[in-house]
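Left out: one protein chain. Kept in place: all the others.
Up next is chain A:
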Amino acid sequence: MSIFGEVPQAAPVAVFKLTADFREDQNPSKVNLGVGAYRTDEGQPWVLPVVRKVEKMIADDHSLNHEYLPILGLPEFRSSSSKIALGEDSPAIKDNRVGAVQCLGGTGALKIGAEFLRRWYNGTDNTKTPVYVSAPTWENHNAVFSNAGFEDIRPYKYWDAGKRGLDLEGFLGDLESAPDHSIFVLHACAHNPTGTDPTQDQWKQIADVMKRKSLFAFFDSAYQGFASGNLDKDAWAVRYFVSQGFELFCAQSFSKNFGLYNERVGNLTVVAKDQDNLNRVLSQMEKIVRITWSNPPSQGARLVAITLNTPELFAEWKDNVKTMADRVLLMRAQLKEKLKALGTPGTWEHITEQIGMFSFTGLNPKQVEYLVKEKHIYLMASGRINMCGLTTKNIDYVAESIHEAVTTVQ
């Protein structure tokens, strides 16, 4: 008799199952619009040229040692990453009230932030503080906060399926009705899965309510630079909140914008009222890190730090990022044009209005099923597609297939 004998099989993660099904599909026209990773126009993963360069530099550097990193991570990585999020001239950084924890990807940053908040925010060990995540949101948000001990995780209105855009009224309404001090997980840019971001004016309205009700802003920033091609533009919301005096967390991921999915490079930026508060927060985060992974992996952080802190490499990186963002923008424009040319019923403006890797097409589950089963085009049941899966070679096939799905399947 096994002590694990009664353990139930967990449901597979939808997006990984999708990719597995895609892999098994033998159809030559198959297209993978599922998992969120960048692809070139040849449909291949892309190791950024600057990454290859710096990797080699690291391997050839005889002065580097192999010791454990500090618990909070590589100092030059932490500070340069926070600068990327908040801006070189950030007043908060100048006031010495910004700190950071190097974490295992964006997930790790969310994890440490969540664990800290559960222990020390809104009282001590207050597992009842409501945590709000957007409807819809990245499917792992819920699990990270719930595993950190939070008992009350709620959706806030976000996507308006009818008008295929942001439900600002609903969002503001949920902010108003939320208990004071509730935690809100906000997508800094390129909302996953909808690709729909608030405008600057809308962010101002959101910030107003949050300030009035002392709601905690926990930004998830996984696509800085990747969304618009411009680092500063993509960081506008986070910087605005900081300028409004918010204390906040920002979970940064360098998986997408550095193409370093495999080295788990993340940073939890902490903005506090003053240095004293900051230090005490970091000291508690250090204790949490110690019992989770002890200290973070060095490879990816070194690579990012060297790149961000070396002017020529930094310029090259920004260029690489723009290459990726531009390709996505091109695919968006072309898909919309083709659907319009085909006369596909409905409006398709949202394809170019949305931003980042993902687009919420508005296709219903039946239409999605048609695309997957009949046309071997793999996308999420929600209608989410990864624009990076489109190439100049498959875009016609995809556009025609969407046209078929919309006109023949209700």
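The rule is simple: a residue touches a chain if its C-beta (ideal position, glycine included) is under 8 Å from a C-beta of that chain, and two chains touch if they have at least 3 such contacts; residues count from 1.
In this section, contacts and distances are computed from a predicted model.
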Omitted chain (choose from "Propionyl-CoA carboxylase alpha chain, mitochondrial", "AP complex subunit sigma", "aspartate transaminase" or "IBH1-like N-terminal domain-containing protein") - UniProt protein name: "aspartate transaminase"
Which of A:Q299, A:T323, A:N364 or A:T391 contacts the chain that the document leaves out: A:Q299
Candidate in contact with the missing chain, chosen from A:V47, A:A161 or A:A315: A:V47
From A:N32, A:T107, A:N192 or A:T269, residue that would touch the chain that is not displayed: A:T107
Which of A:R290, A:K366 or A:K393 contacts the chain that the document leaves out: A:R290
For chain A, residues in touch with the removed chain: 1-10, 12-13, 16, 35, 37, 45, 47, 51-52, 55-56, 58-60, 62-69, 104-108, 111, 115, 140, 143-144, 146-148, 255, 259-264, 287-288, 290-300
